[in-house]
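Excluded from the complex is one protein chain; the other protein chains are retained at their positions.
Order of writing sets the chain letters: A and B. Residues in each chain are counted from 1.
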Amino acid sequence: MTGAALPVWAAWLVVALAITGAGFSLTGALGLIRLRTFYERVHAPTLGATLGMALILTSSMVLLSLIEGRLVLRDALIGIFLTITTPVTLLVLARAAAQRDRHEGNPGAPPEL
Amino acid sequence: MTRLLPYPWLSLGLALTWLLLNAPLTPGSAVLALLVGLAVPAVMRALRPPAVRVRAPGTLVRLAGLVVYDMVRSNIDVARIILGLRRGERRTGFVTIPLDLRDPFGLAALSIILTGTPGTLWVQYDSQSGSLLLHVLDETGGDEWVRRVKDRYERPLMTIFS
Partner (left out) sequence: MTAIAVLDGGLGLAQGMLVLAMAIAAWRMLRGPRAQDRILGLDTLYLNGMLAIVVHGMRTGSGLYFEAALILGMVGFTATVALAKFLMQGEVIQ
């Protein structure tokens, strides 16, 4: 276990950031259950991919920086990578779902452009 | 300049990424970062990617601040919708937005912005007519979303990537 030399306020800050971030991710996952249609559900995981991810990575960077005594920004790379890839994933998925729904003539299908 | 550094931003980004991965900073990793920053764009030149031109850095900074603010706010909005903390009727639906933005980099930035703010989902873009189909979790009716996307995001993006 790390953090023996850490001041208590820093530990509380790190924990608060991590728990808030995990809370947003969990809320996003809950949306997969609570929302009714597919197009509503696609909105849910973006909670974890934006604010939840940002808070947890910030918490990790704060903790590592304090432990190692220098600025550790490595985790920001995961954030940059996720920010670029999440739009691609959701865009392709929504496009595929729209195409299937239109092809099958489902009532909830998106209108043609 | 152009022969040695065909894509200066790519070189800078690669060198910074290398340094971040290999922290702490040592002379050896700095030399390697310089090499990566110089060598990879030279190889990339064979692929001929179109160069990005970013104008109006002030607008860029202001847009970034606006996007961060919107991201936090819409995250809280969507979390409240999911947890059922919001009273009243909620309607979802598709919104078609006629875009004037044509630059591919601008469109990519717009898709990142719209995905980064939960509650809006980019479904389809037609490059012929330039219209964008969005799914909105909390549709307010009327053309409020059309105006919001056009005024808040599209106009600054057109200034930046003109």
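Criterion: a residue touches a chain if its C-beta (ideal position, glycine included) is under 8 Å from a C-beta of that chain, and two chains touch if they have at least 3 such contacts.
Since the structure is predicted, the reported quantities are computational estimates derived from the model, not experimental observations.
Undergrad: Going by the stated contact criterion, tell me the shown chains that border the hidden chain.
TA: A
Undergrad: Spell out the interface residues on chain A facing the chain that's missing from view.
TA: 1-4, 6-8, 10-12, 14-16, 18-19, 21-23, 25-26, 28-30, 32-33, 38, 41-42, 44-45, 48-49, 52-53, 56-57, 59-60, 63-64, 67, 74-75, 77-78, 81-82, 85, 88-90, 92-93, 95-97, 99-100, 103
Here is the rule we go by: only the chains that are shown with their structure count from here on.
Undergrad: In the complex, go through chain A and note every residue touching chain B.
TA: Those in contact with chain B are residues 24, 27-28, 30-31, 34-35, 37, 39-40, 42-44, 46-47, 50-51, 70, 72-74, 76-77, 83-84, 86-87, 90-91, 94-95, 98, 110-111, 113.
Undergrad: Any idea which chain B residues touch chain A in the complex?
TA: Within the complex, chain B contacts chain A at residues 17, 20-21, 23-24, 71-72, 75, 78-79, 82-84, 92, 94, 96, 111-112, 114-119, 121-124, 126, 129, 131, 133, 135, 137.
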